[in-house]
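Note that this complex is displayed minus one protein chain, with the remaining chains in position.
Naming follows writing order (A, B and C), and every chain is counted from residue 1.
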Amino acid sequence: MAEKTLVDAVNDALHVEMERDATIMVMGEDVGRAGGVFRATAGLRDRFGADRCVDTPLAEAGILGTAVGLAMAGWRPVCEMQYESFSYPCLDQLITHVGRYRWRTGGAMEFPLTIRMPTGGGVRAPELHEDSPEAYYVHTPGVKVAIPSTPADAKGLLAAAIRDPDPVVVMEPKVLYRSPRGEVPEGEHVVPLGRARIAREGADVTLVAYGAMVHTCLEAAELLDASAEVVDIRTLKPLDEETLLGSVAKTGRAVVVQEAPRVAGFGAELVAVIAEKAILDLQGPIVRVTGYDVPFPYWSLEHEYVPTSERVAAAARKVLDY
Amino acid sequence: MAEKTLVDAVNDALHVEMERDATIMVMGEDVGRAGGVFRATAGLRDRFGADRCVDTPLAEAGILGTAVGLAMAGWRPVCEMQYESFSYPCLDQLITHVGRYRWRTGGAMEFPLTIRMPTGGGVRAPELHEDSPEAYYVHTPGVKVAIPSTPADAKGLLAAAIRDPDPVVVMEPKVLYRSPRGEVPEGEHVVPLGRARIAREGADVTLVAYGAMVHTCLEAAELLDASAEVVDIRTLKPLDEETLLGSVAKTGRAVVVQEAPRVAGFGAELVAVIAEKAILDLQGPIVRVTGYDVPFPYWSLEHEYVPTSERVAAAARKVLDY
Amino acid sequence: MAQVLPAEHDVRRIIGDGDGVADGEVEGLDDAALLDLYRAMVLLRTYDERSVVYHSQGRVGTYAIFWGHEAIQAGSALALADEDWIFPSYRESAIGLLRGMTPETVLSWWRGHPAGWWNPREFRIASITVPIATHVPHAVGYAWGARLKGESACALVYFGDGATSEGAFHEGANFAAVMRAPVVLLCNNNQWAISTPLSAQTRAEFLADKAAGYGMPGVRVDGGDVLAVYQATSEALARARAGHGPTFVEALTYRCAPHVTADDPTAYWDAQRVERERENECLGRYDRYLRRLGVLSDELAEDARDDALERMKSGIAAAEALPPPDPEVVFASAYVDPPPTLREG
Partner (left out) sequence: MAQVLPAEHDVRRIIGDGDGVADGEVEGLDDAALLDLYRAMVLLRTYDERSVVYHSQGRVGTYAIFWGHEAIQAGSALALADEDWIFPSYRESAIGLLRGMTPETVLSWWRGHPAGWWNPREFRIASITVPIATHVPHAVGYAWGARLKGESACALVYFGDGATSEGAFHEGANFAAVMRAPVVLLCNNNQWAISTPLSAQTRAEFLADKAAGYGMPGVRVDGGDVLAVYQATSEALARARAGHGPTFVEALTYRCAPHVTADDPTAYWDAQRVERERENECLGRYDRYLRRLGVLSDELAEDARDDALERMKSGIAAAEALPPPDPEVVFASAYVDPPPTLREG
């Protein structure tokens, strides 16, 4: 196994999958000639040709809309949205068609398309380069969503997404693109959708997160006197309730962490699942640590917005002291 | 007070508000010549002229995008989206600009615009005329959201939205447009944003809902042997936590009802608020009754999707028997 | 970049007026083919008129009337090869009838019954798209994808004049040209988007003038003239198949019926203009043309009508005889591999 960055693991996955299946096609803004603004698609155009690694016009709804048609013609498009905030123009196609088209054919057709995008803050970038819009995606029927927190998962979840017969959105935490590195299996590597991961075992409190916030939780765990378990959700839909509820059953306490704005974020869904299915296991309130219901701030203030290990630890203490 | 339908109450609010403030402008597809496909804007063009009741080109992002500019020029645009599902093309402008622009000016400018749209199912209409997309709106920072369940609230909340200095989305349950009728105060009538309503008093279990589901909960309450309180949320953001938590504190049990697909819907937020702030008050799990994580079905099957009073009552019994 | 000529402004016509304007002909269309077009139009007309009746009887739900659009639909659809795909809007809901779909299926769609679903691959017809213009990129993607696979299939996408205002139309058209997708963008310019007249939709003098902005040819055709539509579509398809990419076809007609059954157009339309347009409707024009040509007899015409009516009768009977849909259908097809909690609600 090689040590790789997360973005290199993404690139690796794309190479391996495109080699394996000639119907896979990568498309997006600047994915070809430039190899992607984060270089996630570097080398693909040289290796697989400009027809399978397509620099599209600058039009996100056009990218996703034509991908629907490409899927109907037998392709497996992997669409890159250059930044999460520039995926908003494609929400219409996503909600209106991507998540609905198979159903509309009575199950006669499949739409095995993948949408990948960098996500999240902490990278000191201009406005609208640091959002965390996963809730919009997860709430959309017919669409699955995965967010890796390690290079190995970035490769394996993307491979699973590409192979999945349903549309899958993979959001890659861009703050993790270049570090930390991690061991990544060579060749084919698939992390099945729908399986959470215990990122750290613990006994007293469960810290639940996905993406970059998993690392924040791991740091928070170190700050606590108590023993914290960290659950890395990995796939937001389908959600691995068993692992989540199992951990909460064990610890009796849960802190749910998301970087996105608080109100109606995906963290609320995690809380709702616990509150509905594990109430007897609980020894205290389920507390959320989240971004705020305001726009992601200009980057000199981003540390005031993105949940920190201190904030997570404080929430955990609150639950532990309950 | 006159008995009015909900859609007539909307029409009334628009007349009264436009009369009061000459900077209010209604815009949207077919709002002028035709008076709106539901006739919510009937009479406005005749009364206030084609410049203040504008038939726009067929382009929802264009409607909301130009409304941002109109607001900068000193107008208070009230944009109609013809159906909730045709508001999806405007999500980009909403997330990217409507909820963000004031912040981007350091608070120097206001964007007092209103977006109104019919919402929800139960009307036996073709595909994409029966969605419940409120979660997308509520999750967006900088945007407030109201959903009335009575004609009087439809008038009063819309008036409040129009007068509010911030962008507000008002979603009108279209299944309630024509019935039941209700008393609607004449002239100026404002229902302040951020105040929930106890739609029915009760002692044993709290049924929480908004929009059309309030009526479903009221029906469910009749099916129960226990005494159910029904909380009509009315404003999803800002949320009236006091009324919500007060009711749960009283009954110790909560069932949260939403018509939208379950996963990461606004119901989860309601559950999360309760689970975080009223855990000691709870005598059982917080149960959700929701639409499913599938597209809203073709209308011959819509009753299998939209939560019914039976489903709500069953959930309430489950919580009561806990 | 290739030199693209400005869009044609003259409206193409083939059918004369039986008076000063002489009848033309379309090369390659023999009598049998001419009659196929006629029967297709009669079938569509019958479907449409019966549907309005069924709606008034409460037997179908809200229905999007296409009376007067039959020439556009039949003329273009019959110009296609079998392998070519059609991407319809709600206005072309019954286009499948021209490819062997039963009225039962289409009626079921309007009855909100999942029997109204079809397998797009079976008919090479995509699902009906309700939101305006969002299917334009689908057609473009399909055509582009087929070309990449070395297939010769083209795509035809229908949309209205109002649809040209949507970003989705624009992005799709641009992709089509850039990818040289073999697709025909067929704009049904019926002068109205519900209550909004074309003059409030755009300041472009001709919708076809949008084509130059995408670097594709644009043509204008009399949408009441089935032969002109057939010919313009055939030309566009020939270009597409030869690898020259998309064409924008503006087919001019006039919506002489309410937008949908639920609509009351009296508030916004000009009844006299509607009257005039109805008199000039496309089926009558073609009928008279064929009779001038000596190709159509009373008997053939009656035959076509009877056959269409028969199909509608059995169609509605079959649709009404369907059992109520299995509630399982709600969950059956959203995902190939559904989340385990799918049924929680």
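Please note the rule applied: a contact is a pair of C-beta atoms (placed from the backbone, for glycine too) under 8 Å apart; a residue touches a chain by one contact, two chains touch by 3 or more.
Note that this is a predicted model, so its numbers are computed, not measured.
Enquirer: Quick one: say which of C:Tyr38, C:Trp144, C:Tyr214 or C:Tyr289 touches the chain that got left out.
Expert: Only one listed residue reaches the unshown chain, and that is C:Tyr214.
Enquirer: For the chain left out of this view, which of B:Cys53, B:Ala67 or B:Val287 touches it?
Expert: Checking the options B:Cys53, B:Ala67 or B:Val287, the one contacting the hidden chain is B:Ala67.
Enquirer: On chain A, where is the contact patch with the chain that was removed from view?
Expert: Output for chain A: 29-30, 32-35, 37, 55, 57-59, 61-62, 85-86, 88-89, 124-129, 262-263, 289-295, 297-302, 304-305, 307, 311.
Enquirer: For the chain that got dropped from the picture, name the residues of chain B it touches.
Expert: Contacting residues on chain B, toward the hidden partner: 25, 51, 56-57, 59, 61-62, 64-75, 89, 92-93, 96-97, 99-110, 141-142, 144, 164-166, 194, 237-239, 241.
Enquirer: Residues on chain C that touch the omitted chain in the whole complex?
Expert: Spelled out for chain C, the touching residues are 1-4, 6, 165-171, 174, 177-178, 180, 199-205, 209-216, 245.
In this section, only the chains that are shown with their structure count from here on.
Enquirer: Return the chain label for which the distance between chain Cα mean and whole-protein Cα mean is smallest.
Expert: That would be chain B.
Enquirer: Can you check which chain pair, A-C or B-C, has more C-beta pairs in contact?
Expert: Pair with more contacting C-beta pairs, A-C versus B-C: A-C.
Enquirer: From the C-alpha centre of chain A to that of chain B, how far is it in Å?
Expert: Distance between chain centres, rounded to whole Å: 30 Å.
Enquirer: Quick check: how many Å separate the C-alpha centres of chain B and chain C?
Expert: Spacing between the chain centres: roughly 36 Å.
Enquirer: By the touch rule stated above, which residues of chain C touch at least two different other chains?
Expert: As it turns out, chain C has residues touching two or more other chains at 114, 131, 167-168, 329, 334, 339, 341.
Enquirer: So which stretches of chain A touch two or more other chains?
Expert: 61, 89, 92, 96, 99-100, 103-104, 141-142, 237, 239
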